[in-house]
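All protein chains but one are shown in place.
Chain naming follows the written order as A and B, and within any one chain the residues start at number 1.
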Amino acid sequence: MTDPAEVLRLDRITKRFGALVANDAISLRLRAGEVVALLGENGAGKTTLMNILFGQYVADEGQITAFGRALPPGNPRAALNAGIGMVHQHFTLADQLTVLENILLGTRGLWSWSMDIAAARAKVMALAGRFGLSVDPDARVGRLSVGERQRVEILKALYRDARVLILDEPTAVLTPQEAEALFDTLRKMVAEGLAVIFISHKLNEVMAIADRCLVLRHGRMAGEVETRDTSPAQLAAMMVGAEVTRPQIAAGQAGRALLQLDRVTTPDREGAPGLKAASLALHAGQITGIAGVSGNGQAALSDILSGLLSPASGRLLIEGQPAPDRWTPAAALASGLGRIPEDRHKTGTIADFTLTENAVLETHVRPPFSRGGWMDWAAAAAHTRDIIEKYDVRCPGPDARIRLLSGGNMQKLILGRVLEAGPSVILANQPVRGLDIGAIAYVHGQLLAARDRGAAVILISEDLDEVMQLSDVIHVISEGRLSPPIPRGTASVADLGLWMAGEGFPHAA
Amino acid sequence: MRLEPIANPGPARIYGLPALALGATVLVASVLALIAGANPFATLGLIVKGAFGSKFATLETLNRATPLIFTGLAVAVAFRAKLWNIGAEAQLYAGAVMTVLIGMHSWGAPWLQLPVMAALSIAAGALVLLGPVLLKTRFGVDEVVTTLLFNFIMLLFVSYLVEGPLKDPAGMGWPKSVPVAADLRLPRIAQGLRLHWGFALALISALLIWVIQTRTVLGYQIRAVGQNPQAARFAGIPVNAVLVKTALISGGLAALAGFSEVAGLKGHLSRDLSPGFGYTGIIVAMVALLHPLGVVLTALFVAGIFVGADSMSRAAGVPTYIADILMAVALLFMVLAILLTRYRVVWR
Partner (left out) sequence: MMAFWDILISASFWAAAIRIASPLIFATMGELICERAGVLNLGIEGIMVMGAFAGWFAVYLGLPLWLGVAVAFASGMVFGALHSALTVPFGLSQHVVGLGITLLATAVAAFTYRLALPQVTSPPRIEPFQPWELPVLSDIPFLGEAVFSQTALTYAAFLTAFLVALVLYRTPLGLALRAAGENPSAVAAQGLSVTGLRMGAVIVGSGLMAVGGAFLTLSAFSSFFFDMVNGRGWICIALVVFGAWRPGKAVMGAILFAAFDALQVRLQQTPIGAVLPYQLFLAMPYILSIVALVLMSRRAEVPQALMVPYNKGER
């Protein structure tokens, strides 16, 4: 009855959080030597399922069998000991420790007196050679590139003799070329009889690497198909519950340049490059997309436009005039910039403040919200009620703490705060990360509407599809350098991918 | 175990848990009394009686509460901005030193000179906190340790003053300063009542801070900086400037405690002017949930326990340090209770 090649089996796993059913009778079988893709939108239940597998949560129903033995629930070590390794989306590495120390962490009893470093080093080097995972074992992890850190994570799992490897959104941080190298490694592993679960929402990659796809939607199994029998369109339909057609977006009418960067350079910071002589012009009535793998200077670009950072050299021009000498967030706001920050929880809002207090965060120093240093809370609340209504923010009311809102509704409030100030330039940094499809469409619609009203919008995103879909002009960013502007429809994904990898984009003169 | 946020905590949680924390503190008091071989009920009764049992006792409690209101406010204002001012003790002494310096000779009408004394005391306290805050904003040095260390430095400075330049020649060897001129002492609130205007000043300060916190741009910015400096900075709030303003207010308030103790009660400066009012202010502020009006109530409560414990100790033989234990226990129970109003504990 049991398949001898079966290495992992999840049987009708169900997990409820209050009224929410995060996992509803999910089953999964994994055989040695195959790659199974786990597909689904944010909130579809992928993470919950993995947390159950790794003992962080206990399932309400169902059971897990690894290599023919039932896995005790709620024991974080059980899955590891059974030979299941996981590479998390957010790496679980300690930056100040070396590669070898990170790999050794937790491999020996805490109370033993030695670490036997020589033997460990030999084993790591052997594994690295076998699977094409080159990395310096004595380097501090904090100094490594993102791709190298991912290799450390994979080595960590292999060092523990994992026979099953789970990768959570592994390519989100990689260039297309680095992703290809990862796929080579995975193919080598599968050829040696390991099994892989590949969690993603990038359909092309799933089609390229997986043997089988399991699709989750709202905590339920939406379908399970062999990759060779399906198409990206069919998978997308299963993920969202309907055939999705990408709306065709009309090009914007380019007006004058509202904001320009002229050979701007900023210092490198904590492993991320600064800008290197970056030039850019944001025109009225256009969306300018910035495509690139995260950690290539987007943070510096975003900080410049937010007023958090001044150029070390080069010029920042607003409507043709040099930006104020004291370039601060307040100066940026006064210059007509609107900013949608990358992290709405940490930068965009104050969790324990009410909606009202968050809505006037950027404008509270001006009438009608304050006069002569005194706040006018009635005016602030009225303004907030306007935003709630106009931007369809679902909430208990303006006095509710914003931490109670879903990501989408939080983002709508930020959108209202930014757009109601009537900005001429809008920075949208990862504006839809983590949102559901409805909220994504809403945010995109609002950005397009602002563009059509004559604002210059700059969209920074790691999602190449999003950039290509919305942008009138695209710049690729790589190692802090910006490519020349690429008009809509003049470059293929492959071209952009190569440029994102830092290869051969012509320098702007 | 894990903590899960509670979306909408009910009133039972919001008010019940802090009440439970105070109840638990009373329980600890009873146990300590038992350990000391006294009757718990009698001990608690003696504390209450010693604090509020007579007009004299109540006035003593109000007098003791006055500096605690000031230091409690100083800490509450600073902690709102997550500015960890543990140096209220040093700022108190700075205010006291300035009060003596300005007040030892009378050179103007009291209605002129007293406000100058108060204002310069505030400035002195503000200046003492400004140092650690600038070290924090410029160099990223943790202000907890620097403000703590300043307490020791300040106390040595005071010791130098009262044994040197400001030594009272009529002090008969006691290390205390020259007195504040007689017409520059804070008047009593009412004839024959041993309670000076410092208490009224403390109440006014609490009201003022409450208005600043709820009604002004600065109050809003202080809260924003305290809750999430990153978001505040992004939204255009000048975080460092707000921290400096907070420091000036906080240090000034703590200095007023020194002003009021010297000009209102003691009349001179000495090394034992403050039995740790600066540190007790932290307890007052935390137990009051950093609310300025709550600080007044809590300061009365805390002062009552100290005054009550003193008289209880004489009568029942339980060491007066029971008050210090209770304060620390109340603080720890209270922060736990506040956490549990917002999170529930889930065992796996």
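The rule is short, and it goes like this: contacts are C-beta pairs under 8 Å (C-beta built on N, C-alpha and C of every residue); 3 or more make two chains touch, one makes a residue touch a chain.
Fair warning: this is a prediction, and the values are worked out from it, not measured in the lab.
Q: Of the listed residues B:T146, B:S205, B:S260 or B:S274, which contacts the missing chain in the full complex?
A: B:T146
Q: Looking at the whole complex, which of A:I52, A:L93, A:L133 or A:I287 touches the chain that is not displayed?
A: With A:I52, A:L93, A:L133 or A:I287 as choices, the missing chain is touched by A:L93.
Q: Thinking of the whole complex, not just what is shown, which of B:V133, B:L195, B:I283 or B:V296 touches the missing chain?
A: Reading the full complex, the residue touching the unseen chain is B:I283.
Q: Hey, which of B:I14, B:L27, B:V116 or B:L156 is the one touching the hidden chain?
A: B:L156
Q: Given the full complex, what residues of chain B touch the hidden partner chain?
A: 1-4, 32, 35-36, 84, 86, 135, 139-142, 144-146, 148-153, 156-157, 159-160, 164, 279, 282-283, 286, 317, 319-322, 324-325, 327-329, 331-332, 335-336, 339
Q: Name every residue on chain A in touch with the hidden partner chain.
A: Residues in contact with the chain left out: 55-56, 75-77, 80, 86, 88, 90, 92-97, 101-102, 104-115.
Quick note on the criterion: only the chains that are shown with their structure count from here on.
Q: Residue numbers of chain A touching chain B in their complex, please.
A: 58, 74, 306-308, 328-330, 332-333, 339, 341, 346-353, 357, 361-362, 364-365, 370, 373-375, 403-404
Q: Where on chain B does chain A make contact in their complex?
A: It is residues 5, 7-8, 215-220, 223-224, 227-228, 230-238, 348 of chain B that touch chain A.
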